[in-house]
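One chain of protein is taken out of this complex; the other chains stay put.
Just so it is clear, A, B and C label the chains in written order, and each chain counts residues from 1 on its own.
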Amino acid sequence: MKKVRVAIIGASGYTGVEAIEILLRHPSAKATYLTALPEECGPVEEIFGQLRGRLDMKIEPLDLEKLADLADAALCCLPHKVSMGFVPKLLDAGLKVIDFSADYRLRDAALYEKYYVPHTDRKNLSHAVYGLPELYRKQIAPARLVANPGCYPTGASLALAPLLKEGLIKLSGIIVNAVTGVSGGGKNPSVIFHFPAMNENLLPYGVGTHRHMPEMEQTASDIAGKPAEILFQPHVGPFDRGILSSVYCDPTASVTSAQLLDLYHSFYRGEPFVQILSRPVALKHIAKSNYCHIYPAAVKGKIVVFSAIDNLVKGASGQAVQNLNLLFGLDETLGLK
Amino acid sequence: MKKVRVAIIGASGYTGVEAIEILLRHPSAKATYLTALPEECGPVEEIFGQLRGRLDMKIEPLDLEKLADLADAALCCLPHKVSMGFVPKLLDAGLKVIDFSADYRLRDAALYEKYYVPHTDRKNLSHAVYGLPELYRKQIAPARLVANPGCYPTGASLALAPLLKEGLIKLSGIIVNAVTGVSGGGKNPSVIFHFPAMNENLLPYGVGTHRHMPEMEQTASDIAGKPAEILFQPHVGPFDRGILSSVYCDPTASVTSAQLLDLYHSFYRGEPFVQILSRPVALKHIAKSNYCHIYPAAVKGKIVVFSAIDNLVKGASGQAVQNLNLLFGLDETLGLK
Amino acid sequence: MKKVRVAIIGASGYTGVEAIEILLRHPSAKATYLTALPEECGPVEEIFGQLRGRLDMKIEPLDLEKLADLADAALCCLPHKVSMGFVPKLLDAGLKVIDFSADYRLRDAALYEKYYVPHTDRKNLSHAVYGLPELYRKQIAPARLVANPGCYPTGASLALAPLLKEGLIKLSGIIVNAVTGVSGGGKNPSVIFHFPAMNENLLPYGVGTHRHMPEMEQTASDIAGKPAEILFQPHVGPFDRGILSSVYCDPTASVTSAQLLDLYHSFYRGEPFVQILSRPVALKHIAKSNYCHIYPAAVKGKIVVFSAIDNLVKGASGQAVQNLNLLFGLDETLGLK
Partner (left out) sequence: MKKVRVAIIGASGYTGVEAIEILLRHPSAKATYLTALPEECGPVEEIFGQLRGRLDMKIEPLDLEKLADLADAALCCLPHKVSMGFVPKLLDAGLKVIDFSADYRLRDAALYEKYYVPHTDRKNLSHAVYGLPELYRKQIAPARLVANPGCYPTGASLALAPLLKEGLIKLSGIIVNAVTGVSGGGKNPSVIFHFPAMNENLLPYGVGTHRHMPEMEQTASDIAGKPAEILFQPHVGPFDRGILSSVYCDPTASVTSAQLLDLYHSFYRGEPFVQILSRPVALKHIAKSNYCHIYPAAVKGKIVVFSAIDNLVKGASGQAVQNLNLLFGLDETLGLK
C-alpha cells in the first residue's frame, strides 16, 4: 500500500521531532518533507542528535510547490498567529492539514481574539474540526482541516467528559489544577526554564489568564449541551514530560466512587488510548505514550478526577497522528502503540 | 548567656538532621543530646555525611536520666503512636517538649482515633498547644508541650487564615491541592520513592483519606469560629523539598485581587517568616528557609491562594525551633534567618 | 511467518519490562511466557503501569513444561548465581538462551570465581558465546547460549575496540571512567537510591573492585590478541538511564583526532547501532535507544574516547534482542529501530 506522505511544517521544535519519531514507527505513513525557518534548517540528525543514524533527511525552508508534490497531509507545528498565515496555503496546495496551534480551535473568532490576536482566516476557521478523537471522532474523519487540541485541554476534557455527558456535575465552579513538564514550554531557552532555575522548583503561572481555559470551556459546553465554566490553573514542574490534571467538581446528586468507575469504564469502552484506573494515576506511566490514564473518585461531597497524558504525545504529536489516521481511513492506532 | 540545651529524640531522620543543622546556627540554643533507635546510633558524621567536620557528637539510645541532666527541651521527632509513648517521660523529666508527630495536634481524641490509633496519653493531650506561631503565638509561649504542626497543614493554614478570620469565604467546598517534595515521605527507602520510580514522576495519593485533613479543618474552624470543611488532596513530585499549596475557595462576597493583597499584607504585618507576593510563588525560593511565601488572587468568581514552604523547615524543624524560641522567651527568629 | 516465541525469565525487573516493550514493537518475535518469583507475579499491567492496555499477559512462576511448550528462546534476566541454576534447565528444554547475568560472560571460571561465587555450570560455560554483536557477530549466530554483556563493558568495549584492533594504544594504564543512571542499580529500593538521597547527588563506587573490570579486560585482550589491563571506575548519577564512558589511554605512536575519526568510521562502517560523532556525545541522545554514540579525540598526548549507551537497551535488553535476531537468522535491527 502506498504510504500517506506527511509534511511537517515547523519541524525543528519539540512537537516536530516527536512527530518525526512517531512517523518513523508508522507502517502506513511517513515524513516526506520537513520545513522550518531558514535559521533552523539542516540535516535532521544535526538538529536532533537522537535521530542520528535513524533518518537521513533535511529540514528545509518551506517551498509550496515542493510541498504540493511531496505530501498528502501536513502537520503544522507553528505557533498561533503564524499558523493561520500558512494553513490557507497548505489547504490550497491540496493537503489535509492538522494544525497544532490555537488558531482553529475556538469556533468563536471573537473569543479567539479576546485571548489571542485578530483572526485572519475566518474562512477556514468555519470548517475546521476540533481534533479530540474520543469526543469528536465522527467529525474528524471527513475533515480537511483539523485543529489539534491544546495539551492541557486534552487532559482536562477527557477527565470531565463522562461527567458532563451524564449531567452529573454542576457547570460552574469546575476546577482544573494541572502540572505540566517543562517541554510544554517549548524548545527556546528562557530565564524561567534555565536548568538551575527550574530544577527543584514548582511554579504556578497564568493565574486566571491561561489561553487554554476558553478551549476547555468550549469542549465542556459542547458535551454538556449548555455553557460550562472552568477555572483552570496551570503549574510547571521539574520534569520533562507529562501533564497531571487534578479536577474538582460538584456533583448534582450523590454519587459513589464505584458508580464513577462504572461510568468511566462504560463511557470509554473500546477507546484504544484511554485507560480507567481504580487507583491514583502516575505521570511516569504515560511518558512517551499516547495513552490517557484516568482515575475518578467521590470525595467529601465533591468529585475528583485525575488524568495523566504526555503533553508531547497525546497532548500534541501523538494525537495529531491519531487524527491523521482518521483523516486517511487508517486504523486509528497505527504508529501509536 | 547560658544556651538552651536541646535534646533531639529520633535524630536519625530527615527532620532530625534538619534540626541539628538549624541549631548549629543558633546563637542561644544548642543540641546537647541526640537519640535514636539503637540500630540508628553512631557518630553524627557517619550517619549524616553532610555534618562531617561540623559536629562531633554521637546519636545514642535514649537514657532518661542522661536526658534530664543534659537538656532543657526536647524536639521529639518520632512517628505518631511511638511519640505518645515517649512524650510523657520527656515531660516528667522536666523538659519542655516540641513534638513533631500527630499525637498532640488534634484536640479531639476521638477524631485522632478515627484517623490514627487509640490515644494513650489524653492527659498531656489536654494541655498541648498547637505550634503554629503565626496563629497561636500567645498560647505557645507558656506551654510545656507543643504539637508541632504537620507540613501540609502549615502551608494550607497560613494560606487560608486571613480569609477565614475575615469571614470572606464559605466554610465548605474549600480545596487544598498540594504537592510535596519526596523528603516529606521520610528517610526509609520504598518502592514508590526509589529514584528511578519517582524521578520524572508526579503522583496524587491519599485521595480523600489523608490524615492532615482533620488537622487543617481544626485550625480553619478555630479561626473561623465555626466548623470548616476542607478537601485536601496531596501529591508528591520529583524534587527534594518544599510544599506548594494551591488553595481554591468560594468568596462570600465579591472581592478583587487588590483587596486580597491588602488583607494579606495587613493580616501578616510584622510576621517575620511570612511574605506576601503580588505574583505567583516559586517553590525554589523557600528551599532551606523558614519562610512561607503567599500569593492570593481573585479568579473567575473564586479565590485562589498559593503558598510555598519548605516541608522540612517551616513544615517541621524550622517551625519547631521557632516554637522553641517562643517557649524560652528568645527572639522568635534566632537560628532561622 | 511464524514469530519467534520468547520467554522472559525474571520479567519483573527493569530489564524484563524493557525486553517486553521492545518485543511489543518486534515484527518477527513476541513474548509468549513471562516468569518471575512467585511474590512478583501477576498481570503485567499491575506490575508495570506503563503497560496498561498494551499487553494482556500475566507474569507467572516458572513451569518448565509450559516453557518448553510456549517458547523457542529465553531471555534470562536473573541475577548472577541464580541464573546458572536455571540456564541448564532452559537449554535442556530445547530453548536458545540469552543470559543477562555475569554467569557465562567470563570464559575463565577461576576468574569468575574470584569476583563472584563458585561456578556451578562449567559445562555450558564452555560453549557460551559473549553477545556483543559488533565484535563477536560470527560466533553468536550459531550459538545456543549467549552471555549478554554487562552494561559498562558494552560501552567501554565499543569505545576501545578500534584502538585495540589497530594496536594504537598501550595495553596497560587504560582508564574507563563511567557514570551510569540509577536504573543500573535495579528495581529494589535501597538507602543509596532513595530519591532524596540520590537526587542532586553523584557517587563514585566500587573503587578498584567492580566486577565489570575483568569482563572489560577479557574483551580488550581478545581484540588486542594479548593481555590488556583496564582501570574501571564507575559512578552513579541523578538520572534514570544511560552510561557515559570517558576512556583515557596512551597511544603507542602519535595520532591526530582526524585520524582517530577515520579509524572509527572505518571500523564501524555498516554497523547499524554505532554512530561516530565528530563532537562530544550527549547522554540524552541515546535514551531509550539501542544506539551507541562514540566520539574519539587526541588530547595532550593521550587518546580520549567518549561513548554513550542506554544501560537498559544497548546495555541490556536491546542488545539481547539484537542477539536474539542473530540467533534466529533475522534482520539484526528488528524491533530496535
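Convention: a residue touches a chain if its C-beta (ideal position, glycine included) is under 8 Å from a C-beta of that chain, and two chains touch if they have at least 3 such contacts.
Note that the coordinates shown come from a computational prediction; the quantities given were computed from them, not determined experimentally.
K.L.:
Looking at C:133, C:185 or C:242, which residue reaches the missing chain?
P.N.:
Residue touching the chain left out of view: C:242.
K.L.:
For the chain that's not shown, point to the residue among C:41, C:197, C:261 or C:274 touching it.
P.N.:
Considering all chains, including the one not shown, the answer is C:197.
K.L.:
Out of A:198, A:313 or A:334, which is the one that touches the chain we can't see?
P.N.:
The missing chain is touched by A:198.
K.L.:
Hey, which chain B residues sit against the chain that's not shown?
P.N.:
Listed in rising order, the touching residues are 24-25, 49-50, 52-54, 200, 272-273, 275, 277, 282, 284-289, 291, 293, 337.
K.L.:
Mind listing the chain A residues that contact the chain we can't see here?
P.N.:
These residues touch the chain not displayed: 14, 181-183, 187-191, 193-196, 198-200, 238-240.
K.L.:
In terms of residues, what is the contact footprint of the unshown chain on chain C?
P.N.:
Considering the whole complex, chain C reaches the absent chain at 172-173, 175, 177, 179, 181, 197, 199-205, 207-208, 229, 231, 233, 235, 237-242, 244, 246, 248, 250, 280-284, 287, 295, 297-302, 304, 306.
FYI, only the chains that are shown with their structure count from here on.
K.L.:
Report the inter-chain centroid distance for chain B and chain C in whole angstrom, where each centroid is the mean of the CA atoms.
P.N.:
47
K.L.:
Please compute the C-alpha centroid of chain A, do the same for chain B, then give the distance between them in whole Å.
P.N.:
Roughly 40 Å separates the two chain centres.
K.L.:
Just give me the whole-number Å value for how far the CA centre of chain A lies from that of chain C.
P.N.:
Distance between chain centres: 37 Å.
K.L.:
Quick one: which residues in chain A touch 2 or more of the other chains?
P.N.:
In chain A, residues 200, 282, 284, 287 touch at least two other chains, as defined above.
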